[in-house]
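All protein chains of the complex are present and in place, except for one that has been dropped.
Lettered A, B and C in written order, each chain numbered from 1.
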Amino acid sequence: MDRSATSAEVERVVAAAERLGLKAHPIPGAQRTAVGITGNKGAVGPGAFEALPGVLEVLSVSHPYKLVSREFHPEDTIVSVGGVLVGGTRVVVIAGPCAVESLEQTLTIAREVKARGADVLRGGAYKPRTSPYAFQGLGEEGLKILAAAREATGLPVVTEVLDTAHVEIVAHYADCLQIGARNMQNFELLKKAGKTGKPILLKRGMSATLEEFLLAAEYVLAENNPGVILCERGIRTFTDFTRNTLDLSVVPAVERISHLPIVVDPSHGTGRREKVLPMSRASVAAGADGISVEVHNRPAEALSDGPQALTPDMFGELMDQVRAIAAAVGRTT
Amino acid sequence: MDRSATSAEVERVVAAAERLGLKAHPIPGAQRTAVGITGNKGAVGPGAFEALPGVLEVLSVSHPYKLVSREFHPEDTIVSVGGVLVGGTRVVVIAGPCAVESLEQTLTIAREVKARGADVLRGGAYKPRTSPYAFQGLGEEGLKILAAAREATGLPVVTEVLDTAHVEIVAHYADCLQIGARNMQNFELLKKAGKTGKPILLKRGMSATLEEFLLAAEYVLAENNPGVILCERGIRTFTDFTRNTLDLSVVPAVERISHLPIVVDPSHGTGRREKVLPMSRASVAAGADGISVEVHNRPAEALSDGPQALTPDMFGELMDQVRAIAAAVGRTT
Amino acid sequence: MDRSATSAEVERVVAAAERLGLKAHPIPGAQRTAVGITGNKGAVGPGAFEALPGVLEVLSVSHPYKLVSREFHPEDTIVSVGGVLVGGTRVVVIAGPCAVESLEQTLTIAREVKARGADVLRGGAYKPRTSPYAFQGLGEEGLKILAAAREATGLPVVTEVLDTAHVEIVAHYADCLQIGARNMQNFELLKKAGKTGKPILLKRGMSATLEEFLLAAEYVLAENNPGVILCERGIRTFTDFTRNTLDLSVVPAVERISHLPIVVDPSHGTGRREKVLPMSRASVAAGADGISVEVHNRPAEALSDGPQALTPDMFGELMDQVRAIAAAVGRTT
Partner (left out) sequence: MDRSATSAEVERVVAAAERLGLKAHPIPGAQRTAVGITGNKGAVGPGAFEALPGVLEVLSVSHPYKLVSREFHPEDTIVSVGGVLVGGTRVVVIAGPCAVESLEQTLTIAREVKARGADVLRGGAYKPRTSPYAFQGLGEEGLKILAAAREATGLPVVTEVLDTAHVEIVAHYADCLQIGARNMQNFELLKKAGKTGKPILLKRGMSATLEEFLLAAEYVLAENNPGVILCERGIRTFTDFTRNTLDLSVVPAVERISHLPIVVDPSHGTGRREKVLPMSRASVAAGADGISVEVHNRPAEALSDGPQALTPDMFGELMDQVRAIAAAVGRTT
């Protein structure tokens, strides 16, 4: 309450809480009275009190998420992506091209990354592009190519879904649905993707707080789908030497308050090939359950995001380094 | 090019440009050689060059947008929302509740804002909510209520569309479709909303650069729909005394490089009622073509965003102040 | 407290508070127990509790500033800069070159801005420059030129002080000492400048929260110097079309919680001449007590920050526009 709040104003807050089925505990202090409110199961927002006279500020001491919280589910969740377990002792490596460009390109890259130790194949069939004039992906044709690459290599496939209208078809072909950073708060998409029961790789939005990130995952879990893999891919800051700022502190932060696994995408997070290796090492050292990296057989000719793609040989070097770091933190690859 | 780039590396860049149908102009300097590339119509990204040996940095001197640009369309675009012209000399005021809660609530508020000079009614039927446990809107029922309020007051209606699956039904009832900040880069939604031919109120994403904002509008214009109204609603920064940071400098910036009208939403931009009045004045003084504000007859009981809603009387005061500022900058309300 | 905190852990928090002379109020809730702490006069930080077992989070409900707060000093403070009152009904205009370059340049500009209605002359003698190779200012020579310009025009002078070693000499010549954004948390400088008794124009740091900004002012007031003028000059965000993001919402925010006057610097805030006029209008409309703008007789030849300086004629146009807005909000110029 404001320093100048009257006792009538304090009582009005107490009455408002009680009308909403909550309990109010006034705490008179030297300078002001605070009122603790308990019994809120998440349905009552701060708006119910902020507008009352004499109220200075409303501070939340509980968080609005529940199913994603370690408080409610203390054990780590392990998500199976076509048999590959994410969230256990093994550090999982997801690799592949940014965009599926052709059968030949995708098969070549899938074989190259499989040979060097990748666990899951990634590749975009539907591409979210900032400009309407940029390559928008091959669509269902791309999904078929990914399925063929899985057939040929045994690698399970993760690919992005952009729109509720494509959820069914993507779920038909893919082992795991990726929800991209730009769609992290596309709530209809979260609900519909959640309903498929397929595992969801949920990328953090470029300006998402941790609470917003976890609440987006909560949308999926609320559809009775426990299979969410969180993915840090860089946040937007003033910094200009990388495309985004990879916020690795989110890895221990998630581990502390949620039971969901978290992987890191250092390719989009940095936007620069030469930073992908050191930031992959750093991600695993910070405790990430996996990484997702872009690999292209001919980066200079890639139809999207060439500057951040690794060649197969660079990817091989990355695998060696990641293996060494994983061992140093007591994990395998 | 890098200072240590060889002439063979420079030649390879020139050759790469020519293979792509572009023209390259090497500029030898005291410390390094720069290579100017011309003839790019937007299809070739920086990736085509960044991966080549000896290349230090690729800088864009042209922008990838076209239809939204004042260079290509020098005259101001004026968008008609059910007969109300946005982008002309008149400063347009859009007002109404955050969420449509009931027929009675919506009719009451619509009449109150109409009586005080509002031009357009706003109100959410489909609500994007950070938490899956918060009120998600009345859906089609809410659209019917908005149509009834238009019938009763003559105010055209703007309301948000969240998903491609709802575009048709929202376009059936509303005079203008709002695309929210969280969906600014939901490209499928932009395309489908653009195809309806209805005017689009496009809110800037919380971490969108000006180029990304204009490219989102370009998606709509590329569907042969020229009716985009841009809307600044606050960006995400470290600042914590407002919910978002209203970036009013975007108003003169848009005016300089685009022909599209721009309005400001100081309710979401600040998240605090007591800042809505001063920031509404500031928006109009900066040159905005209109403002969009939340008004609720009983803010303390609003189902969403109560703390930022004005009472009808505060809205009346806002109209008086906005009128005075509009006159001072040579505009009407 | 954590959901799983034991009652022994709660008691340990209570005991810790009491040892520190504070009072603790446990509030048992459905999910967790919260403990309200009262009686803290600012000396005890959150660290005293955060490290205790069972403690989940420590939230402050009181702020650590006092002298700058409107709660402790309800009336507006009016600061006199050489007889010009800042913080009253008059909107004060501070104008002049970024850097003092020569007597002739400074006199010319001082006369031009005086003729068009400026109240205070600004100009840098000691210049903080990002690069060691950029022009660093004329030093004491520049101070003498400013004093001569005051002599010639009657305009009081505000100029920046960069280092504790220069405080005395700057205070000898200037009517008001400016502390720049880069020095907002140079606490030794704040203390020493405060001790001079001269008014201080304190610019907000590029990444300063409102609390940090007010605490920097508190350092000056704690030296028994009540004469602080706050100055918003743009914060650092991801936005790239202006040099900084002018955060005008800070104007009503300061007005609400502090009695100190606040002015806006739209030249540094935007870094672009064409945005200075609209953002000056917006600043005054938002309730600012004044503006500070850069004017140069030959902007293309200015030794620093040319792109943001206005010509004298543009400044004349700005004065006309600012006068109209000031009148619209019931103030004079």
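Of note:
Here, contacts are C-beta pairs under 8 Å (C-beta built on N, C-alpha and C of every residue); 3 or more make two chains touch, one makes a residue touch a chain.
Given the structure is predicted, the values throughout are model-derived calculations rather than measurements.
Set against the missing chain, the residues C:10, C:177 or C:302 yield one that touches it, C:302. Within the complete assembly, A:246 is the residue of A:110, A:246, A:303 or A:318 that touches the hidden chain.
Residue A:286 is the one among A:68, A:202 or A:286 that touches the chain missing from this view.
Interface note: of C:31, C:69, C:108 or C:185, the residue touching the hidden chain in the full complex is C:185. On the side of chain C, the interface with the absent chain consists of residues 16, 42-43, 45-48, 50-52, 64-65, 128-134, 136, 162-165, 182-183, 185-189, 205-207, 211-212, 215, 218-219, 222, 236, 273, 299-302, 304-307, using the contact rule stated above. By the touch definition given at the top, chain B reaches the unshown chain through residues 2-4, 23, 25, 27-32, 34, 36, 38-39, 41, 57, 59, 61-62, 71, 236-238.
The set of chain A residues touching the chain not shown comprises 207, 209-210, 235, 237-242, 245-253, 256, 269-270, 274-275, 278-279, 281-287, 321, 324-325, 327-329.
Keep this in mind: only the chains that are shown with their structure count from here on.
Using the mean of the Cα atoms as each chain's centre, the chain most removed from chain C is A. Put simply, the C-alpha centre of chain A and that of chain C have 38 angstrom between them.
Centre to centre, using the average C-alpha position, chain B and chain C are separated by 31 Å. In chain C, 237-238 are the positions where the chain touches two or more neighbouring chains simultaneously.
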